[in-house]
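Every protein chain except one is present and positioned as in the full complex.
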């Protein structure tokens, strides 16, 4: 009788352990996937910021060229 | 002897189960924290895009006003 | 005979004088008209320059506003 009871307890523990380990693997997979997503998002953000910085430089160039054009107009008005 | 062996196995299983459950809780906490981070990042991204859209509208306005200025200059040249 | 000759000379001189005076009046009228034209042209030029100066100020404003927009974009990129 004792032996049978022990056997039952052991099986129950083994099942619980298996279920918990499965859940563990599942959690690890989700965590790993999410970490990959975070990393990708971070990379996309860096790429996006890099594109925005290029655009900012282009805008700087245009503002500079408009200022030159403005100076040319100013000189033209004064010389006329 | 048999009883002692069963007892040992039971203790070993219980320890493993506890360790696995602890690891489980740890993984769940990390997953939850990471999900929060992803959500926050998504919100920040939306706010950022919203600011960029406002900026785009301002830029549209400036381009439109420069075009009006250009037309005024064109008319001025033709009328002179 | 002498008297007749003198009379002829006098008439000739009087005709020349009249012709010259007429030409004089004509020249004065043309000069006056041209001076008026020059004055009008000068006024038009001043008006034109004044309009160009207004346009230059508008352009200054647009360049300033584009620079502000540029600074907003720069801050947005750095804060993200």
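Read from first to last, the chains carry the letters A, B and C; within each, the first residue is number 1.
FYI, contacts are C-beta pairs under 8 Å (C-beta built on N, C-alpha and C of every residue); 3 or more make two chains touch, one makes a residue touch a chain.
This structure is a prediction, so every number in the text was calculated from the model and none was measured.
Peer 1: Which displayed chains make contact with the chain that has been left out?
Peer 2: Across all of the complex, the chain we cannot see touches A, B, C.
Peer 1: In the full complex, which of A:3, A:29, A:43 or A:76 touches the chain missing from this view?
Peer 2: Candidates A:3, A:29, A:43 or A:76; residue touching the omitted chain: A:76.
Peer 1: Hey, which subunit B residues sit against the chain that's not shown?
Peer 2: Within subunit B, the residues touching the omitted chain are 45, 49, 52-53, 55-56, 59-60, 62-63, 66-67, 69-70, 73-74, 76-77, 80.
Peer 1: Touching residues of subunit A against the unshown chain: what are they?
Peer 2: Where subunit A meets the chain not shown: residues 44, 48, 51-52, 55, 58-59, 62, 65-66, 69, 72-73, 76, 80.
Peer 1: List every residue of subunit C that touches the chain not included in the displayed model.
Peer 2: Counting over the whole complex, subunit C touches the hidden chain at residues 2-3, 6-7, 9-10, 13-14, 16-17, 20-21, 23-24, 27-28, 30-31, 34-35, 37-38, 41, 45.
Keep in mind that, in the parts below, only the chains that are shown with their structure count from here on.
Peer 1: I'd like the Å distance between the centres of subunit A and subunit B, where a centre is the mean of that chain's Cα atoms.
Peer 2: 6
Peer 1: Round to the nearest whole Å and give the separation of the Cα centres of subunit A and subunit C.
Peer 2: 68
Peer 1: Using the touch definition from the top, which residues of subunit B touch two or more other chains?
Peer 2: 52
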